[in-house]
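Shown below is the structure under consideration.
The complex is shown incomplete by one protein chain, all other protein chains being positioned as in the whole.
This part shows subunit A:
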Amino acid sequence: MPRQVTRLDRVVIRFAGDSGDGMQLTGTRFTQESAIFGNDLMTLPNFPAEIRAPQGTIPGVSSFQIHFADHDILTAGDAPDVLVAMNPAALRANLADLPKGATIIVDTHDFTGRNLAKAGYDADPLESGELDAYQLHRVDLTGMTVEAVKEFGLSRKDAARAKNMFALGLLCWLYGRPTESTIGFLERQFARAPEIRDANILAFTTGWNFGETTETFAVRYEIAPAAQAPGTYRNITGNLALAHGLVAAAVRSGLPLFLGSYPITPASDILHELSRQKVFGVTTFQAEDEIAGIGAALGAAYAGSLGVTTTSGPGVSLKSEAIGLAVALELPLLVVNVQRGGPSTGLPTKTEQADLLQAMYGRNGEAPIPIVAPSTPSDCFAAALEAARIAITWRTPVMLLSDGYLANGSEPWRIPDLDDLPAIDPGFATTPNHTSKASSNGADEFWPYQRDPETLARPWAVPGTAGLEHRIGGLEKGDGHGNISYDPANHDLMVHTRAAKVARIADTLPPLTVDDPSAARGDGGARVLVVGWGSTYGPIAAGVRLVRGAGHDVAQVHLRHLNPLPRDLGEILKRYDRVLVPEMNLGQLSLLLRARYLVDAVGLNVVRGLPLTSGEIADAIEELL
């Protein structure tokens, strides 16, 4: 039947249902289809910490939001244009996020007295008129799914479980998504359960056909592929990109990778992924606790591996003492913190960036460590490589600050050429480096704290290297020889030297890229600079676009290196009258910038466990214009 086709430049869809309804899978499949189709996209999964909260209740609602477009986009979208609600709780939990006029597709099957009551509805919202301001589509997803798959003789419960594939099929039809990769996925996923496999595939195609053959939906939508730079792409989550970056760092440095880790949300997927990559010489050690995870990683680093530990904020709290030891030992070590809502257990499945000051200062004594923060899911790959470069070159623990939004969110990633990845030289010490008084022909001793004059890094001499036997430890070291020293002047020297070593990393950082079209115009129009770090990159850049779209000038700079800060940052801050620092914390980067540069930074501090919205950032910028 001829159907009206409306062309859109971007759409935000949120799939919402009970934790057991398979919303994450549905969203992920829709994402894959969209990625292969060639749209630019960003995703935002949002799910409860409980694996299966009571069915049909608000706390049990799990959702997956995808923003896809015919142009490059920066966020998963401030608000959904379309909500797919599999039950009353999913509707109620998400309705407040929907602008008036948005499309709502509900599975009417679950809108029964008991389920309505569980969601806190006194009256059926489908009948009460409270959804009049929206475009409501009532579809009996469950009923039609069960009817469609009855030929396979599944229990009613199993048959009903395929309803998410029916919904996916319908949405794929509505937005012109290709279907081959989902069918291929279902064939692989359920290869050992043919009835389940066939039921899911049939539910998926029936959902597609339902859209095609009924007149429930008068309009189909078309979102053209986005222009992308030439290359091979894949869609990737932050955790997967980070794990790949660690493997790449091991390959590029020629080191075996040793991960010591304890399971914790939202970092565990990195452990899972690396445990599958043994073919790269990757050893994963699931430790008895967070401390043993970093302890084993540090031991492996001492013995010549690329030592890594992965965790989230509460785990970093437990690892603090061992990070301090790594500072004293001056050994390469990567500490990956996939930040989540805090304090304490906080919001395990939600995002936050409130561990920056913990990374900076969360240790006893003067214990500076470099900090690197990725800005988007795919950037986790390059950030992991950069963190490894710093750790290995400067013989120091490095904190890599990801967060829950980056970890679980996804976007298309242009797969890099291997030749473009940095080569990292471990530069192991192999010979004595110091000449004793007794020596008559050159160096005859090994001094573990005799430093490279340029980087101030100490030699990395691994066990098994003859003639380089030495002892290191957490007690203060004497400069050069590394023996225990309680000498006051030596301690002062060592404290300053460790700080200077980290500061010198800034010598190798590229100049910051300031996004300021007004500067390029030469009229110096922008008076406001927005400074961000980590996963706020997308929302900030989108907010900046909104402000520019309204005809105003504004500049943006985003920090990947939080310690040391780039050398040119101070000068850049001085160019602008006002500095806005949006953060998902109470102003941690603001505090650092104020202390370091005496700049009157203004914070935008929202800590909801969700990414900032471009709208609230645009509002904050406009207040300063």
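Note that contacts are C-beta pairs under 8 Å (C-beta built on N, C-alpha and C of every residue); 3 or more make two chains touch, one makes a residue touch a chain; residues count from 1.
What we mean here is this: contacts and distances are computed from a predicted model.
Peer 1: I want to check something: the complex is missing a chain, and I'd like its UniProt protein name from "2-oxoglutarate ferredoxin oxidoreductase subunit beta", "Heterodisulfide reductase subunit B", "TRAP dicarboxylate transporter, DctM subunit" or "Sulfate transport system permease protein CysT".
Peer 2: "2-oxoglutarate ferredoxin oxidoreductase subunit beta"
Peer 1: Out of A:Met23, A:Ala159, A:Ile196 or A:Val247, which residue would touch the omitted chain in the full complex?
Peer 2: Touching the chain that is not displayed is residue A:Val247.
Peer 1: With respect to the chain omitted from the figure, which of A:Gly120, A:Gly473 or A:Pro517 is a touching residue?
Peer 2: With A:Gly120, A:Gly473 or A:Pro517 as choices, the missing chain is touched by A:Gly473.
Peer 1: Among the options A:Val282, A:Val335 or A:Val554, which residue touches the chain absent from this view?
Peer 2: Missing-chain contact among the listed residues: A:Val282.
Peer 1: Considering the complete complex, identify which of A:Ala303, A:Leu357, A:Ala443 or A:Leu624 is in touch with the unshown chain.
Peer 2: In the complete complex, the chain left out is touched by residue A:Ala303.
Peer 1: Looking beyond the chains shown, say which of A:Ile73, A:Val149, A:Leu242 or A:Leu325 touches the absent one.
Peer 2: Hidden-chain contact among the options goes to A:Leu325.
Peer 1: Which subunit A residues touch the hidden chain?
Peer 2: 32, 35-36, 38, 181, 228-235, 244, 247-248, 251, 256, 258, 260, 277-283, 285, 287-289, 291-292, 295-305, 307, 321-322, 324-325, 329, 415-416, 418, 463-475, 483-484
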